[in-house]
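What you see is the complex with one protein chain gone and the rest in place.
Take a look at chain A:
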Amino acid sequence: MALEALHGITRYHSKNEMLRDEMMIPDMENLSNQCQLAIPSIPKGEVNVGEYLVDETGRKIKLNYAHGTTTLGFKFDGGVIMAVDSRATSGQYIGSGNVKKIIEINPYLLGTMAGGAADCTYWERVLAKQCRIYELRNRERISVAAASKLLANMVYQYKGYGLSMGVMIAGWDKKGPGLYYVDNDGNRMPGNAFSVGSGSIYAYGVLDSGYSKDLSDAEAQELGRRAIYHATHRDAYSGGIVRVYHIKEDGWIKISEEDCKDLHYKYADEKSAFS
């Protein structure tokens, strides 16, 4: 009864119930509770999960933790700009040139993808579900701080198990524009500007030199676009289509998606016209 429930003992009322529970596939718990995944039976923290990954010849597969990508986001007076590339790599192989690295959590919250694509997409979808439930229960939209905290707490439970994500959560709530960086270590930081991924070093250079709080909408969008373009130009692991989103008070809008090749020639023309 209550005492048993308190201790987690289940009392079976029939043999059928007992058999059904024993046959339940232990690895599929996330179908009923998405916040729960099967944890490998490796003692946490003692062993690096990467050591167990080998390919068919027995060679160790190198887990690329550098997050081969470039994503950036920054706050300014007119809201939040998010810009991303679209190349997916596994080692030196380009898996796809057209990955949607901005995940639309809901009409006023955006998340970016860096690191493991499956990890990011899965956990951001679970976050979308939690945000919607919050909205229904409390009859008001969830704040960016709370949404990013939900994600950080979900991911922290798997710290040390090999999740790989460096994500930015951005939106506009009662306190104004909000931007948070969340990663698989459980880091969660608010900030005015972030860039994540192997190409972030190049993007930061362009972003920091052109940034000011009172940029106009068009200037801010162009800054984001240029920063990603320059990263795709120099970083081998970034490329493809440059997508720019703008989050305003009433939600996000997709501003542009242009191939970095076209941007290259456009900027080259501008330079020659200038000189």
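The working rule: a residue touches a chain if its C-beta (ideal position, glycine included) is under 8 Å from a C-beta of that chain, and two chains touch if they have at least 3 such contacts; residues count from 1.
FYI, contacts and distances are computed from a predicted model.
S.K.: I notice the complex is incomplete. Of the names "ER membrane protein complex subunit 10", "Proteasome subunit alpha type-7", "AP complex subunit sigma" or "Auxin-responsive protein", which is the UniProt protein name for the chain that's not shown?
M.R.: Result for the unshown chain: "Proteasome subunit alpha type-7".
S.K.: Which of these touches the unseen chain: A:Asn138, A:Gln157 or A:Asn187?
M.R.: Answering carefully, the residue with contact to the hidden chain is A:Asn138.
S.K.: Give the residue, chosen from A:Ile81, A:Ile103, A:Val126 or A:Leu150, that touches the chain omitted from the document.
M.R.: Considering the complete complex, A:Leu150 is the one touching the chain left out.
S.K.: Considering the complete complex, identify which of A:Leu3, A:Leu31 or A:Ala273 is in touch with the unshown chain.
M.R.: That would be A:Leu3, which touches the missing chain.
S.K.: In the complete complex, which positions of chain A touch the hidden chain?
M.R.: 1-3, 5, 137-138, 143, 145-146, 149-150, 153
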